[in-house]
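Only a single protein chain was left out; the remaining protein chains are all shown in position.
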Amino acid sequence: MAALSGQHRLSGQRRLERRWGLLMAVPAILGFAIFTAGPMVASLGLSLTDWQVGGAPSFVGTGNYTALADDELFWKSLSATTYYTLGAVPVSLIVAFVVAMLLNQRVRGLPVWRTIFYLPTLVPAIANVVLWIWIFNPDFGLLNSLLRQGGLPTGMWIYDENLAVPSLIVMSTWAFGNTMVIFLAGLQGVPQHLYEAVSVDGGGPWQRFRHVTVPMMTPTIFYNLVVGVIGTFQVFNQAYVMTEGGPNNATLFYVYYLFRKAFRESEMGYASALAWVLFMIIMIVTFLMFRNARRWVYYEMAGGR
Amino acid sequence: MRSRGRILLYLALVAGAVPTLLPFVWLVRSALMQDAQMFIAPPQWIPDPFQWSNFTDALTAQPFGRYFLNTVVIAVISVLGTVLTCSIAAFSFSRLRWRGRNVVFAVLLSSVMLPYAVTLIPTFVMWQELGLLNTIAPLTVPSWFAGAGGGVLNVFLLRQFFLTIPFELDEAAYIDGASPWRVFWMVVMPLSKPAIVVVTIFTFIGTWNDFLGPLLYLNDEEKYTLSIGLASFQSIYITQWGYLMAASAAVIAPIIALFFFLQRYFIEGVTLTGIKN
Partner (left out) sequence: MRRRELLALAGLVPLAAACGNDDDGAAENIQLQFMYWGSTFEQKAVEKMLKAFEQSNAGTKVKPLFTPDEYDVKLNTLVASGNVPDVGYVPMAMSYRLAEQGKLVNLFSYLDKYPQLASYLPDAYLWYGKDQLHGVATANEIELLWYSKAAVAEAGISAPPAQASSAWTWDQLVENAYKLTVDQSGKHPDESGFNAGQVRQFGISSSITYAAAWYGFLRSNGADFADPTGTKCLLDTPEAIEVFQNLQDLIYKHRVAPGPGQLAATGDDVPGTNILLKTKRVAMIVDGHWSLLDMNESKVDYGIGVLPKYDEPFTTSQVAGASAVFAGSKHVEEAIELFAFHIDPRYVDLYEQGLWMPQERKYYEDQAAIDSWTKNDSHPSEFRTAVVDYARDHGVPDLRGRLKNLSAINSDVLTPALQEIETGKRPAAAVLKEVAPKVTSRMQGWHHTQEL
């Protein structure tokens, strides 16, 4: 009898959750339908045409997609972007995690420290770019000035084909504030009693880090990884404003190339095809990350929900 | 032993802070310099003379007071909408069980994977059909639909955070007869301050520094925002370095203050999580 009523209560709970679940997802679903799905479908349609802004589109089937395969710059941009992503994501994740760990200690003047490390994220893009052009300037730039004073070899940075992408990775790492803030929020969510439990068992800082912090932080790390990869694949601004894809296409990032096609040459059809190819690539990479996540991401009651 | 650890900690913080701050210090010192002094090699750090007029000249070159108000209105509306609707959605996607939930979530998430460059024109045409060009609607309304588009990441972020809150709390509340809304509002939200603050900061900064959106959708100069004002210091022929730097410094000052104020909620988050266990 008791078991039966228990079951009854549970299914009532299920119904409740389903009803409320759908209801509470409505704004997000509506937003997607109105503001995303429409434009997405439109761009998919456009990718099958030769539409130039201002002209009339005509259907070319998969013509844009087959043209991509022969487009040297498409391949170039894909490799430049992959190179950048492979560098920028891990570096900024590690830097942000380390700083977040430091800031999660009992430090005097914590608000000030947090604000300092977050400052770079606040600098408006236009000022940021000017700032870094100045830092990288081979002649009077800050970087080479410091290296010279230290008697170290100087470089041409963003003006050197081989150093351009690493330079931009450094630049993007500087603004690690957003990643750091998410790590900080995650670190605050790690229950104190787990740390205490390790300490009671005689574990030191390393054991606490290894057996509590890291596993409890895996959802946050995973979030930053996914968001980092998705965002970095769409890196655009630096190539657009700082290097214009140069030198010699070293920083011809994918979305910059797409943007150029779309708005310089108004080749919206071709640009849409480029976008959908990138979309598929990011989808596959994200899917792989999610599939792989089961092996290392720890959730409260994982599997239960 | 313990004090040596402390010293190391502070050393590490300083070591990290110097490179972080250096470019920023450069921004401020440039804001106070005459153009010619900015570019002397090796770099000089102290303005000579202090060009305070950069600030007054830059901030009067454009109606920055009006731009400030315009930007605040857009940012506040966007932050409210994003925090509220994204939290609601994240709650549904993390703590309520319904069939198709994960598929729907994955579909929503896919919207951040399509470069905005190609959705821009269709979106613009849609706002035109709605007769809402040259209003702030295109810049604010999407945020009230769980931050449609890129804002879906906020749903993801909140969902990740909600997933780390023990489910026993929900179950206890349900046994007491609470509705899911009540669980969301009274149990999950109060425990999620750090994540909410993060979303607030991100959304605020995102709108504050957004350039392309206001530029595309607004046509009247009276409606322009701070970032458009900033861009006018750098044109094809002329860049007014001193003005650009001074105006940039002035534009970020309010968000530095905002961040400084909000980040204390991270600490509050700790105490709460401490209590719950």
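Going in written order, the chains are labelled A and B, and every chain counts its residues from 1.
Just so we're on the same page, a contact is a pair of C-beta atoms (placed from the backbone, for glycine too) under 8 Å apart; a residue touches a chain by one contact, two chains touch by 3 or more.
Worth saying up front: this structure is predicted, and the values here are computed from it rather than measured.
Peer 1: Using the touch definition from the top, which of A:Val26, A:Leu44, A:Leu73 or A:Leu86 touches the missing chain?
Peer 2: A:Leu73
Peer 1: Which of A:Gly12, A:Gly55 or A:Gly204 touches the chain that is not shown?
Peer 2: With A:Gly12, A:Gly55 or A:Gly204 as choices, the missing chain is touched by A:Gly55.
Peer 1: Identify the residue among A:Arg114, A:Arg208 or A:Arg260 that touches the chain left out of the display.
Peer 2: Answer from the full complex: A:Arg260 touches the omitted chain.
Peer 1: Just one of B:Arg95, B:Arg159 or B:Lys223 touches the chain that is missing; which is it?
Peer 2: B:Lys223
Peer 1: What chain B residues would touch the chain not displayed?
Peer 2: 35-36, 38-41, 61-62, 66, 69-70, 73, 120-121, 124-125, 128, 131-137, 211-212, 215-216, 219-223, 228, 231-241, 243
Peer 1: Which parts of chain A face the unshown chain closely enough to count as touching?
Peer 2: Residues touching the hidden chain, for chain A, are 52-55, 73, 126, 130, 133-134, 136-140, 148, 154, 156-161, 241, 244-249, 260, 262-266, 268.
Note that only the chains that are shown with their structure count from here on.
Peer 1: Considering only the defined contacts, which chain A positions touch chain B in the complex?
Peer 2: Touch list, chain A to chain B: 13-14, 16-18, 20-25, 27-32, 34-36, 38-40, 42-43, 46, 53, 98-99, 102-103, 105, 107, 110-111, 113-127, 130-132, 134-135, 139-140, 142, 145, 148-149, 174, 178, 181-182, 184-186, 188-193, 216, 219-220, 222-223, 226-227, 230, 234, 236, 255, 258-259, 262-263, 268, 271-272, 274-276, 278-279, 282-283, 286, 299-301, 304-305.
Peer 1: Tell me, which parts of chain B touch chain A in their complex?
Peer 2: 9-10, 12-13, 16-17, 19-24, 26-27, 39-43, 85-86, 88-89, 91-99, 101, 104, 107-115, 117-123, 126, 142, 144-149, 151-153, 155-157, 160-161, 163-167, 174, 179-181, 184, 194-195, 197-198, 201-202, 205, 209, 211, 227, 230-231, 234, 239, 241, 244-245, 248, 251-252, 255-256, 259-260, 263-264, 266-267, 269-270, 273-274, 277
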